[in-house]
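Quick one: structure below, then a few questions.
Omission of a single protein chain aside, the complex is shown with its protein chains in their original locations.
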Amino acid sequence: MKFINNNNFYNILFFLGLFVAIYIINYFVGTVVFERIVTMLFIYIILTVGLQIFMGNSGILSFAHIGFMCIGAYSSGLLSIPVKMKGFVLRDLYPVLQNVSLDPIISILIGGIFTAFVAAILTLPLMRLKDAAAVITSFALLMVIHSIVVGWSAVTNGPRTFFGIPKATTLEIAIIFAFFAVTFAFIYKDSRFGLLLRATRDNDIAAESIGANIIYLRWFAIIASAFLAGIAGGLWGHFITSFSPKSFYLKETFLVISMLVIGGSFTVTGAIAGALLVYISFEILRWIEKVIKFSDYITIEFIGLTEVILAITMIIFLITKPKGLFAFHEIGDTIRKILVKKKD
Amino acid sequence: MLLQFIVDVLSLGSLYALFALGLVLVYGILKLVNFAYGELVLVFGYSMFLLNASPFPWFFMALVAILMSIFFSIATDYIAFRPVREKSVTAVLITSFAFATLLQNAALLLISARPKNVPMPSFLSDSVQFLSVITPVRNLISIAVTFICLIIFYQFMKRTHIGLAMRAAATNFNMARMLGIPANLVITTAFAISGLLAGIGGTLWMSKLGMVFPGIGLEPLLIAFIATVIGGMRSVQGAVLGGFILAFVDMSFNYLLPQDILKFRDAFTFTFVILILLIRPEGLIKGPATGIRT
Partner (left out) sequence: MKILEVNNLKVNYGPVIGVKKVDLYVDQGETVALLGANGAGKTSTILSIAGISNKAEGEVIFSESNISKLVPEKILSLGLATVPENRDIFPDLIVEENLILGGYIHRKDKNFVKRTMDDVYDLFPVLSDRKNQIAGTLSGGEQQMLAIGRALMSKPKMLLLDEPSLGLAPTLVVKIYEHIEQLKKDTDLTILLVEQHAMKALSIADRVYFLRLGEIVSSGKASDLKDTTDFKKIYFGE
């Protein structure tokens, strides 16, 4: 099996170039704010691409994704909080974990693997379900993860802030992880797993007849998806350094789904484009909210304005372009077409 | 003790059944999940809050608030479903989710993030005692109201033309249209009844909570979701049954789990749901048969 076929070569090359370009631009802009936005952007790219691997190939909408991000954030944080801090943050922490403090990157990786492991257990029973039931149970799964995290105070500090995580996520680290995530997504898409899974999306009986085991194909996809979500969560946690269960709930779920839907869930390019577009818009809208709040002219608070505008935009988008901006073709396909035309 | 348990389960189950029924009605006909369904309780609650200052009696206010639920339910169809129905099943899921987000944040934006008091008639919270059972009045009203609603609903579906048309549409929408049954009327009626049930459920829900906040719709939505998934998404009886089973499971865990584990009750309930789904992925009661006999 070829790992990187022609089209994927261009895909991966393009995004490598794009990421490097963004890095260089950041160097020249030089502000802290810009670097923060760009770092977060790459974290969201990892998150959205992770969701694309499952949703784009299986055709099933999963609401549990942010729940996996949550597990990644907490588990990696748990491993990397300095021992001295731990007793202070988590007073009832189990002795086993009390004296553990690993390198942040190692923690993030272990967090990702742990998330994948938990996802494997939680989602296997759900893979048999048909569309509506599958979506609903994924939604319930998000709720359950949330309630467990809120309740398990010994390990998560409950509904209160979980803090003390070392700030280890730099722009460089985020880009490297993002690049690997994107490459993995492209390879997966064209691999036998990806192709067969997409076949089941369109016609499950026909796909089974050529050997596709729907349950396992979906399961592998959601495990991979959860791994990336866990990594994204770990990176995010080590960037923000403190968070609470509130950060992994409906608002964030809505955000990541908007990213994927607007960008296009069938393509990796779509996931990245969606993350870019929606995250930047989100930051701009938040900034507007803040400016209005601090201006002397308007005294009302505009909390919720961002979400309202995003929701309306989503609905309009789904009506006019239901398959997203990059509905069918990856950027590599387009590049290749242009190059082939140039040859003639 | 047992009698108390039974009364508790029946009263909670009746509320759950109402919510589930409202959801499955739309799903059965359109085969689409309405994520904005829970927000109909939000609409009810905030309508009650906004009407609070008015001089009208409580009953009248509740009626108006229920009408608002019905209105917003029909609006969900026009805004989130109709424009995308033909295009993609996933799109509809997301548009209704977006509409739900819109409504929640509109409440946040236009009213407040903080919970607002919605006074309900005090007699609802008075306790009633019979045999060995102590229960608030509203629990008994819940059972009675649901019972009446289910009977009316059954008669409606069985004996009216539109009810018959809706049953036909749930089985085979295209064939129903080929018999002259107007698609739009059937769909709008389904959404209207869905809104009515959510509104009535919302009344009972509010009588327990006494307040409204932007996230109020989430729990009713989850209840409706889980109940229909357990009971069978394509069956009206399934949804009602699912509601009672979910209430039974929740109550059982309430009684059985030790105090410190109780906060994980939802995780236990969810595990139970998974177990049911492992055995019967379509839910306990199968929906209308679509088999063809030759």
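Order as written gives the chain letters A and B; numbering starts at 1 within each chain.
Note that a contact is a pair of C-beta atoms (placed from the backbone, for glycine too) under 8 Å apart; a residue touches a chain by one contact, two chains touch by 3 or more.
This structure is a prediction, so every number in the text was calculated from the model and none was measured.
Colleague: Could you tell me which shown chains are touched by the chain that is not displayed?
Modeller: B
Colleague: I'm checking contacts with the chain that's been left out. Which of B:L10, B:A65, B:A168 or B:I226 qualifies?
Modeller: B:A168
Colleague: Can you say which of B:M1, B:L131 or B:M178 touches the chain missing from this structure?
Modeller: B:M178
Colleague: Which residues does chain B use to touch the chain missing from this display?
Modeller: For chain B, the residues touching the absent chain are 161, 164-165, 167-168, 171-172, 174-183, 288-294.
Criterion: only the chains that are shown with their structure count from here on.
Colleague: Going by the contact rule set out above, which residues of chain B touch chain A in the complex?
Modeller: 27, 31, 33, 79-80, 83-84, 87-91, 93-95, 97-99, 101-102, 104-109, 113, 214-215, 218, 222, 225-226, 228-229, 233, 263-264, 266-267, 270, 273-274, 277-278, 281-283
Colleague: Note which residues of chain A are touching chain B in the complex, please.
Modeller: Answer in residue numbers: 59, 61, 125-126, 128-133, 135-137, 139-141, 143-144, 147-148, 150-152, 250, 254, 257-258, 261, 265, 302-305, 307-308, 310-312, 314-315, 318-319, 322-323.
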